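I'd like to ask you about the structure that follows.
Every protein chain but one is kept in place in this view of the complex.
Each chain carries a letter (A and B) given by its place in the written order, and its residues are counted from 1.
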Amino acid sequence: MLRKVILVGLISTMLAGLTVMAQEPVTIQFWHSMSSGHQPHLVALVDEFMAENPNINVELTYQGSYGDTEDKVNASVVAGNPPTMVQLYENVITPLVEVLYPIGPHMTQLEKDDILDGLVENNTFNGVLVSVPWNKSIMVLYYRSDLISAPPTTWAEFAAMSADLTVDLDGDGVIDRYGTGLRPYNPEMYLNYVVQNGGSILNDDWTAVTIGETEGLEAMQYAESLVPYSFISPGYLSDALGAGQVAMFVDTSAGYYYNNKAAVDNGYTMGVSRVPAGPVNAKSAIQGTNLVVFDMGQTQAQKDAAVLLAKFLIRADNTVYWSTRGGYLPVVKSAYSSQAWLDYVADHPEAAVEAEAMVDGFAQILHPNYGQMRSVLGSAFEEVLLGAATAVDAVANLVIELEALLDY
Amino acid sequence: MRRPKLSIPYEWKSRSFWLESCQAYLYLLPALAILAVFTFYPFFSAFRLSLFKWSVVRPPGDYVGLQNYTKIFADKWFWNAVWNTFYYVAVSVPVTLFLALLIANLLNKPLKMRAFARTSFFLAYITPLVAVAMVWSWMYNWHFGLFNYILGLFGGSLVNWLMDPKLSMLTVIILSVWRFVGYQAIILLAGLQNIDKMYYDAAKVDGATGFRVWWHVTIPLLTPQIFFVFIMSMIGSFKVFTEIYVLFSGTPGPLKSAETLVYYILRKGRFDGTQLGIAAAASVFLFAVIFVFTLVQLLVTQRRVHYQ
Partner (left out) sequence: MLESARTGRQYLVRQQTYKLGLYSLMLAGSAIMLLPFFWMITTSFKAPSEVLRMPPKWIPTVWLWSNYAKAWAVAPFGWYFFNSFFMAITTTIGEVFTTILAAYAFAKMRFAGKGVIFAILLATLMIPGQMLLIPNYVMINRLGWHDQYQALIIPWLASVFGIFLLRQFFRSIPDELHDAAKIDGCSRFRFLWRIVVPLSKPAIMTVALLKFLGSWNSFQWVLIMTNREVMRTVPVGLMSFRSEVGTAYEQLMAASVLAIIPVLILFFFTQKQFIQGVARTGIK
């Protein structure tokens, strides 16, 4: 199956490449947010693409953090000259859909089917696959394997272990190490619990807010129960790990490099496991961006070239290359059975965990006001973490605020 | 001769006035040309934007009149931002200015280490905020921070500087004062150096020394710069944002307790989505507030400023 997909992929790429080659040389711009750690790998990939397609010149431009890139993209759309291709989060893509050149219609059904199901849904606007997932990460549990021999697998175990691991090492009345860590303003942590308990933010047709129902409320109450055993800080949890202030925490797989480094540099060892399962499932949040192609002044040749680049980047071999070097996960199913990936997993057991979690992950909803919803979710979560409101009150308040955002 | 009914300013009648006006405009031209294009125009754009519901793909979007304003006035977070901003301005402006005044005088004295001291004071302002934020986050750290360590020496209990909503604005103020005091001192110092020696000589002849000289000669002659620093400092502090962003790791403090108006504007306009119409409305409000305050300041202090 895998070989068939790769074969078809290669053939269609070559055919498309031939058609493009028959035309004039074309230059496209690709704006990205990959800073120093990830950038060299992106450059390597793009160089290979340009070697495979000698008439296409890709101008790679680093535009800063995700936020900075988003600002720049929005400004460029207002000015009327956006780049050919960019990586963006779903909630930024939603208002831009009408000026985008959908990639889906230019892919074969085989290629589309190969993309992970959860991610296809996440990039489909009005029934059309507009964007393609690219640098996706999944939330997993990081834990100090020098302190924990068997990581928790259920909510109950996690809570119990966090409590046990919260200690005051030198008896001065101040807790030196917390069992776990939680970040206010990180709604994905809260959403993990919501989904694991079978809840959701909104109902299927976005006409009602469902997070206030039992499932959502219980999720918040679970988080509330963890507060006494949690290191709460908006900063990176890798820093806290390195300083010995947390024993385990849930975080994105993309942070593996930093978390592991923090542990190793300080003489600890670190393990990775699935996020502890809730009553209904063990899903965790998928984060990361997608590739879009603009249709605002670009020539057909440029759009075609950009589509080619997008397809290249999510081709099985390339997504494996990208993921193995960046802490991301491959976005196509065939990649997971490729030799390169299997070899990598053999050396990096955490990748197996991440892969399993990825197939089982959930992504952002595509509601146009999701950006604001996310902020409101973060605020509610923060209130509970800081003890400013009980879970019940925070969720009640959250529902009211979300209801105000339903209309668009 | 009958007095004309319309009261035109007396000067407007003189030809030399108009000649001088033309000359003045020529002097102003380079600066004004640049400012007109890159400051006035966007400035008016921002005003205009506040009347629309922003759309990226079809800017500026649909006309909504004053709806953005009603929205912000109904938003509790808006008023939270207003309050935080006023608190910040009310404390940091006078404190910084007062300290800067003292420091400027200190740095003016003929002491040997002057150059070194001046550089160290100014350093606070030129050190990149990322580095500053790192150090201050550590200093404010609950368990290991310098401040709590000192408090502990005096028998006080630990204070959670960065995670206590009641304290967060104060931590920002302390950081700001530290950061800007050297900067303001440098400007005041230039002013001190500008005071003609003859005034001091005259005072000496009159037998005045020390504090009296300072109070009756130095300060009055420094008023142009004090006035300048006061106004600019106030305008600037109404716009405080970056210090908060870096000190609290990209958040507006616990429970948004350190969210100032500009932070609110950016949150609405960039971080939580692009509601530029709302952000613009809040900007216009901020502008109005600063404008009123500055006007009051100008009127009140204008008479007290002495030019040599």
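Keep in mind that, in the parts below, a contact is a pair of C-beta atoms (placed from the backbone, for glycine too) under 8 Å apart; a residue touches a chain by one contact, two chains touch by 3 or more.
What you are looking at is a predicted structure, and each value in this text was computed from that prediction instead of being measured.
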| item | value |
| --- | --- |
| Of B:103, B:163, B:217 or B:255, the residue in touch with the unshown chain | B:103 |
| Touch with the omitted chain, as defined above, among B:81, B:167, B:244 or B:262 | B:262 |
| Absent-chain interface as seen on chain B, which is shown | 11-12, 17-18, 20-21, 23-25, 27-28, 30-35, 37-43, 45-46, 49, 103, 106-107, 109, 111, 113, 115-128, 130-132, 134-136, 138-139, 141, 143-144, 178, 182, 186-187, 189-191, 193-194, 196-198, 224-225, 227-228, 231-232, 235, 238-239, 241, 262, 265-266, 269-270, 276, 279-280, 283, 286-287, 290-291, 294, 307-308 |
| Where the unshown chain meets chain A, residue by residue | 29, 31, 35-38, 59, 61-66, 68, 71-72, 74-76, 78-81, 236, 238-239, 242-245, 251-252, 254-255, 257-259, 261-262, 265-266, 327 |
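We take it that only the chains that are shown with their structure count from here on.
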| item | value |
| --- | --- |
| Parts of chain B lying in touch with chain A, wherever the complex brings them together | 55-57, 59, 137, 143, 158, 163, 165, 248-251, 254-256, 267, 270-275 |
| Sites on chain A touched by chain B in the complex | 67, 70-71, 74, 77-78, 91, 95-96, 98-99, 174, 176, 184-185, 232-236, 369, 371-372, 374-375, 379, 382-383, 386, 388 |
